[in-house]
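With one protein chain withheld, the remaining protein chains of the complex are depicted in position.
Coming up: chain A.
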Amino acid sequence: MTFSEGVEASPLLSVRGLTKLFGSFAACNAIDLDIGRGEIHALLGENGAGKSTLVKMLFGVLQPTAGTVSLEGKPVVIPSPGEARRLGVGMVFQHFSLFEALTVAENIALSLDPRTPLAKIAEETATVSRAYGLPLDPSAHVADLSVGERQRIEIVRALLQNPKLIILDEPTSVLTPQEAERLFETLMRLKSEGRSVLYISHRLEEVQRICDRATVLRHGKVTGDCDPRQETPASLARMMVGTDVAEVQRADAGAFGDVLVEVAGVSVAPRTPFAVSLKDISLKVRAGEVLAIAGIAGNGQSELFDALSGEYPIADDNGIQLRGKPVGRLRINGRRLLGAGFVPEERHGHAAVSALSLSDNLLLARSRSDKKAFLAGGPLSILRRDAILTASRRICSIMDVRKSGDDPAAGSLSGGNLQKFIVGRELDRQPAVLVVNQPTWGVDAGAASRIRQALVDLAKAGSAVIVISQDLDEIFEIATTISVISDGKLSDPYPSGELTLEQIGLLMGGIHENHSAVETAHAH
């Protein structure tokens, strides 16, 4: 391997004292960063730590207030993304800027030299995409492609400009595990060609696996510069969060109360061609219990959530019972009135309306269940602004939601903070039953720990909690009982202490042969 010599000789990119001020707020404060040739360099940090600001400066989207950037030993100024590309810096954004109605080749053509004929671009796209293991059909319409394929377009687009450094902003946050594997292979290939990669992430296991060095940011400052393989996830997390991430205190297993949620033999036919059918789902959750439903994405989790929440009521009224009452045909608000709360998976557009303020989002979810508190004038339903704002502020302070302004638009919050608000919005009602789908998806470590603790505390206070999650660490952290969903079928429940990772893995693959633990779980 020659790359280690390259690293010693001179770094490809060298950043000294880079600072970006927004008013008096320093988003980046005197950042030093060196990226060697042929190095995969991780940029770690929580949401709002200044990672995005830093890379935007490196890609010419933002201009630094102070500091220098040197590329191959020469100081450079990067006034625009076009200039960054010319200097050999490519970037793959977290949110793609693709045109859905156009083809792959047309999308790529728009960012390349206008003199290159379209036919040639299509040809090069096919060649490059095949060479890097990122198969793409140049004539396919973007609208027809999966998220992973769309990311490939962005990567191929960057590669066609023959970059020395490629910046990837949280690339795996939108990918399935299989797609992520593929991406890692491509990154290794880039590395073997001597290209450097700046890899932004807050997934520690990923960083430890593929990255050669890591720079950790917190509050706009560098708090760590290390070889991630020499660190533990805990030590990396400490650098990111500043203190040790609070360990979640789990509820005691065994001391459960009455059954609050019961689902008995519910089957649901798929609503769309892409949906999964639910097959004979049965579950029971008692007061004080946290039931985690594990499974690989797309195995019926959203369909199960829809049935549990009443977003799509089921035909059999007795199929689902909340606190002993049949609710199968009730819709969300009806179930809320019975003391249930729901947090769907997608934050923007499902759990919250991005363009509306936090208080409006609070009202939207709870206008029926908290009618007395939030609405006045009987049938006139006049909004009680003060009461709504007070409740919104209370949720923000309890859940430590960091925001700009008193009542900002939901869309202006970072993912973690919005998720804290959305979970807090339900917890604020002290629901007897809470159903949460992917509670900490795309949320940084500090916020995730906060949300998990809140869920556990709710169960300790005597509520039944159902958590649908893909994150096994999360499941082992908070669950008292675990079931696995696979192809629309739900496994028997297992007390979390009695299940190993291997067993869950088998269940996720749809293998239900291990019955030894089942008997104990059925003891109730």
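Definition applied: a residue touches a chain if its C-beta (ideal position, glycine included) is under 8 Å from a C-beta of that chain, and two chains touch if they have at least 3 such contacts; residues count from 1.
The rule is short, and it goes like this: contacts and distances are computed from a predicted model.
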Chain not present in the shown complex, as UniProt names it (candidates "ABC transporter permease", "Threonine synthase", "Sarcosine oxidase subunit delta family protein" or "Anti-sigma B factor RsbW"): "ABC transporter permease"
Option touching the unshown chain, where A:24, A:97 or A:404 are the choices: A:97
Option touching the unshown chain, where A:77, A:143 or A:255 are the choices: A:143
Touching the absent chain when the full complex is considered, from A:114, A:379 or A:405: A:114
Interface with the unshown chain - residue positions in chain A: 82, 97-102, 106, 109-111, 114, 118, 141, 143-144
